[in-house]
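So the structure is just underneath, and the comments pick up after that.
Left out: one protein chain. Kept in place: all the others.
Letters A and B mark the chains in the order given here, with residues in each chain numbered from 1 onward.
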Amino acid sequence: MWRDTGQLCVTGIGTITPLGIGAASLWDGYERWCRVPRPSILREIQRVQKPSGAAHFPDKVGIDHLSKSSLCVCVSAQQAIQQSGLDLGRLNKTRVGVSIGSAFASANAVQEFSEKILKEGPESIEPVMFPNTVSNAAAGYLGAMYGFTGLNITFSAGINSSSIAISYACEAIVQNIIDIAIAGGVEEFVDGQDSVNGIEGCSLIVIERVQDATHRSAPQLGYLASAIAGEVSKEREVSWPATMNRTNYGGLIDRSNRQISEQVAEFIAQFHGASTAIGCALGIASKQPFEIRSASWDEVVPPLKGSLIFTVQLNGNDA
Amino acid sequence: MKRARVVVTGFSALTCIGLSARKMWQALISGRCGASPVEGLPFESSGVACQIKGFEPDGIEEFDRASQLAICGVRDALEDAKLDRDTALKVPVLVGTTMSGFFAGALARTSTTAAMLSGESAVTMPTSDNSVRYGYCSSISEAVINHLGLSGVGITVPTACSAGNYAIAIGAQYIERRSCEVVVCGGADAFSPIAFAGFSRLKAMAAEICRPFDQDRDGLLVSEGSAFLVLENISSAVKRGAHIYAELAGYGMSCDGYHITAPHPKGAGAQLAMERTLKQAGVRPEEVDYICAHGTGTFANDRMEAEAIQTVFGGAACTVPVSSIKSSLGHAMGAASAIEAVVCILALQHQFVPPTLHCRYPDPEFAIRVVCGTGEPAELTYVLSNAFAFGGNNAAILLKRWS
Partner (left out) sequence: METLKSDALREQVIDITAKITSLSREVINVDVPLSKIGIDSLMALSVVAAIEKQLKVNIPEKRLRGIKTINDLVAVITDGK
């Protein structure tokens, strides 16, 4: 937990969704989505196309053996790091951390592995397929790719996954364990999954202390003022660990206009474990005051009790 | 704000050599090994594994085996802690895992399943036909929360083979920062045919016997199980007159930032995890009385770990006893380091170092003192437990004797 002083900021974002690459495409897609009549929940899965590893990382042999979610994480991180202007050659990598959330994580890689082994036997399995089956593969590949050794962690808590990942990363900076975090969420659904609706995607943000970002003249795209664990500003009146209270997922672009906030909430929620991270990107792309809270999702699967209350308040960039 | 001190007020273990922590400890120190020919694979293969026999809990057949292990583990740990009912119901849960209910979910979706599964299977199919309930990563912690009727948050920490230590460290962090007073954290993994096949394809699986640190070691054996600790703020524990088993004196997490499967050759990440742990605890390396190693039995891990221990401990590396209980229990993946945490607590309680059962000739290249064959009594105050995983996700914890 930390004080609502806006001491952390976002200096880069990277996103990949079926709507395209980059936060701007996400915002355009959201606006288009608002205009299309739709049922309250999309009755289908929208898949992201697996990015070309070779195109983004031409010097990495075998990069296309990574799972879709791992590649999405690496490509998103590449965008975010580029935008943030971090000088990888001079960076102290023991002070950089990776924190990723995902509800499904490597479930699809496990599905592929399982289908192959059941159909063709163990000898048909290529060794590279195995590491894709662990849920921390995406974060692990990212850490290995850039040599970030400060922290590397993966969380899975349904729709709260990226909330927890981002808040953990923020906390690690405030506690001075790391100086920079690349945090967010990714979701890759399972082929043949028939009872989950949602949109695949990945969103990662680079988080730094405001003073550090100012010192190196980095872009300050948004400010994270968040609270977990009992310390929340009084008007919100929530506490953690949560009891049965649920807070609706919200993106309050205009606090007086609840309809907009409900639309944003509904849109973001489709990204499941990546939702808060997608919300951050959407909020930053909107260039308006924007607030996100974690959700509980109690319609399709048995109630996810005890939602984490996590608020991210992104103020629009005044520049 | 000063960090709150964290103590252990309850624990549980479900393993291939004992379906309770106490039974597991008795088996461990009497030299029992959980390895046997692998059973019930849904594909043609053979080899050795450490599978739990006789775990058939009632009333939770709708869940996959990993979730069943987690549910029973959390339930047993909470019972052991003897919290009042209201408090127990609100306790947040952190479940470390590697494979969650993935494979059960995959089988449910695969058309060849019916043909493959007949008679006994290593993979008990959940009776629920909703594969969404167990086929994804978060499902294991959700199963615990939902079945036990808990209203606190449930989080899965899927950092593979170090997940148990990560869950414990994160749980400790929540208490230290006064987010909550009590957490239950640990790990659970069901026997994974994926891990069995996967490690075989990586040539990291032992032919028959797991011999950590031995000059002839040839790999790990895949196991399953669960273990959980109830961590509590010391003030809260003392106030309610709880039985305190040990203190969690420190923890440290790090990342190799090197490779997805191969550990950093010099063990830089492992070294950092151990150093951070000791630094946080304010303990010097020479004050550590026992190292419960990650010690999988693979050529790469054991060599790396020995080097990392030598670097961190310097001269003390030749005297501090090191053992790997994976020789007896195999590698229970996400549950492994949680089980090892329980072993450390029992080692402190009994003042006894468990053995690296099948280590006969420690690798002469290692300048560490491996406790082989049978264990040894020792004066233990501080014990360090290591865990290193794919993705270079490393975590170590330090437990202190409570007196």
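Quick note on the criterion: contacts are C-beta pairs under 8 Å (C-beta built on N, C-alpha and C of every residue); 3 or more make two chains touch, one makes a residue touch a chain.
All of these numbers come straight from a predicted model, not from anything done at the bench.
Engineer: Name every displayed chain that the left-out chain is in contact with.
Structural biologist: Taken over the complete structure, the missing chain's partners among displayed chains are A, B.
Engineer: Tell me which of B:Thr261, B:Thr277 or B:Asn301 is the one touching the absent chain.
Structural biologist: For the chain that is not drawn, the touching residue is B:Thr261.
Engineer: Determine which one of B:Arg201, B:Lys326, B:His358 or B:Lys400 touches the chain that has been left out.
Structural biologist: Of these options, the touching residue for the absent chain is B:Arg201.
Engineer: Among B:Gly34, B:Gly219, B:Gly267 or B:Pro321, which residue is in touch with the absent chain?
Structural biologist: Result: among the candidates, B:Gly219 touches the missing chain.
Engineer: Tell me where the left-out chain touches chain B, residue by residue.
Structural biologist: Touching the chain left out of view, chain B contributes residues 201-204, 218-219, 259-262, 299.
Engineer: Determine and list the chain A residues touching the chain excluded from the picture.
Structural biologist: Counting only chain A, the missing chain is touched by 54, 59-62, 64-65, 123, 126-128, 131.
By definition in this document, only the chains that are shown with their structure count from here on.
Engineer: Roughly how far is chain A from chain B, centre to centre by C-alpha average, rounded to an integer in Å?
Structural biologist: 28
Engineer: What residues on chain A touch chain B, complex-wise?
Structural biologist: For this pair, the touching residues of chain A are 1, 93-94, 97-98, 102-107, 110-111, 113-115, 117-119, 121-122, 125-127, 129-131, 133-137, 139-141, 143-144, 146-158, 160-161, 164, 168, 171, 190, 192-193, 195-196, 228-230, 240-244, 273, 300-308.
Engineer: Along chain B, where are the residues that touch chain A in the complex?
Structural biologist: Touching chain A: residues 42-45, 90, 92, 97-100, 102-103, 105-107, 109-110, 112-113, 116, 130-133, 135-138, 141-142, 145-146, 150-160, 166, 170, 173-174, 177-180, 193-194, 197-202, 253-261, 268-269, 272, 389-393 of chain B.
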